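All protein chains but one are shown at their positions in the complex.
Up next is subunit A:
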Amino acid sequence: MTDILLILGDTQLMSLFTAAAFIVVGLFAAIFLDNIIKKIIGIAFIEEGANLFIVALGYKAGGVVPIFLPGMSADWFAANSAYPLPQALVLTSIVIGASTLAVMLAISMVLYKKYGTLSASEILGDKKTQTLAEKNAGDNNE
């Protein structure tokens, strides 16, 4: 019982578990679901899990926010603040994730305009049957 409470109280470990759950759910959605918009949302969840993983690696238990305030000594700040480099990089990654999501949604809108459906299997199946029919026609002609 006390072990479970220790694990639940460890914010870094629980954040790593949450990131793993995001990546698992996102991979499931991106691979096994049929709707294109749900596949895109799965890819967005994978990005979110990766961001959370990188920020959780720089966490320090009992530390302070990495902002240098007057009254702090430099040695104390270096020993007690969270690691700021992953935070600065993840800040860029979130914005890039939003813009890639916008590009993917625009491509899905073009696909809907061309095929009239959002189902990936129908779009791929349409192509496969066309190519098979063309192949059979070519064989018959020969």
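Note that in this section contacts are C-beta pairs under 8 Å (C-beta built on N, C-alpha and C of every residue); 3 or more make two chains touch, one makes a residue touch a chain; residues count from 1.
The rule is short, and it goes like this: contacts and distances are computed from a predicted model.
Asker: Choose one: "Oligopeptide/dipeptide ABC transporter ATPase", "Binding-protein-dependent transporters inner membrane component", "MrpA C-terminal/MbhD domain-containing protein" or "YprB ribonuclease H-like domain-containing protein". The correct choice is the protein name in UniProt for the chain not shown.
Answerer: Matching "Oligopeptide/dipeptide ABC transporter ATPase", "Binding-protein-dependent transporters inner membrane component", "MrpA C-terminal/MbhD domain-containing protein" or "YprB ribonuclease H-like domain-containing protein" to the record, the invisible chain is "MrpA C-terminal/MbhD domain-containing protein".
Asker: State which residues belonging to subunit A touch the missing partner chain.
Answerer: For subunit A, the residues touching the absent chain are 8-9, 11-12, 14-15, 17-18, 21-22, 25-26, 28-29, 33-35, 37-38, 41-42, 44-45, 48, 51-52, 55-56, 58-60, 63-66, 81-82, 87-88, 90-91, 94-95, 97-98, 101-102, 105-106, 108-109, 112, 118-119.
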